[in-house]
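Structure, as structure tokens:
One protein chain omitted, others in place.
Now for chain A:
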Amino acid sequence: MAAGVRRRGKVGYLLMVPATLWLLVFFVVPFYSLVATSLFDPSGSDFRGYDMTYHWQNYADVLQAYWRPFLRSIWYAALATLICLVLGYVLAYAIAFKAGRWKNLLLVLVIAPFFTSFLVRTLSWQLILSDHGWVVRSLQFVHLLGPEDRLLATPAAIVAGLAYNFLPFMVLPLFASIDKIDPRLVEASSDLYANPFVGFFKVTWPLSLPGVVSGTLLTFIPAAGDYINAEFLGSTNQRVIGNVIQGQFVDANNAPVAASLSVLLMLIIVAMVLVYVRRAGTEELL
């Protein structure tokens, strides 16, 4: 027995080797380099090179200069995640419990948007929401929008774009959780005189929590770092932190600032995720 356990352990560690090496080379080393870059003297340039001066001040500076895009990123991502959760839950529930033999087809349809590129899909939204497009015109016709109102270049367009692009990341984990729920448990709740509403909140919702947590994480994390939606669907007053990082790296050639922004974004997201997971009481998922 003891020998068996030890052997299983060894195999386990061996199996970890490829992934560990992978992470070492493609995560730890670049991350180290990123942290090092974020501490360079910000007065360096490509001409003169960058000196390591442990300039921790970089972090305070960028937070002070760019707290608005940081907040915007988190706010847009949170709204988009909420929308995805509501839409995704209903959809996943319907596919798991009500779709019958259409289940597989519907699942394929959920991931079908991935068959075209992320960029093309977002650019298509730019066309759909454009000022002279039929959507805006129809909404103006029924007076839901004023004659000068627009959809493009508003926070709503960005949040909608994020929600659209990341919905499948929400639906799939939700479906995996809900699909596993034994329908007899729901029946049992109604046998015990729970109305459907109570039954849902006492039985279905708690059992689907793992899916809710992983779905929200899978949606929120990439949405907070995304800048494509803000780039194509927003205007200059809705830039998010991804735009700033890209601009600092590519246009301003200011690697220390861009690196400290990237590290901060990472820390903020990790902190938020830890708090969230702790709150949701689902640490086993990590």
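In this section, a residue touches a chain if its C-beta (ideal position, glycine included) is under 8 Å from a C-beta of that chain, and two chains touch if they have at least 3 such contacts; residues count from 1.
Here is the rule we go by: contacts and distances are computed from a predicted model.
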Hidden chain of the complex, named as in its UniProt record, picked from "Formylmethanofuran--tetrahydromethanopterin formyltransferase", "STAS domain-containing protein", "Spermidine/putrescine ABC transporter substrate-binding protein" or "NADH-quinone oxidoreductase subunit L": "Spermidine/putrescine ABC transporter substrate-binding protein"
Given A:Ser33, A:Asn104, A:Ser124 or A:Ser190, the one touching the chain that is not displayed: A:Ser33
Residues in chain A touching the chain absent from view: 5, 8-9, 12-13, 15-16, 28, 31-33, 35-37, 39-40, 43-52, 54, 65-66, 68-69, 126-127, 130-132, 150, 152-153, 235-237, 239, 243-244, 246-255, 283-284, 286
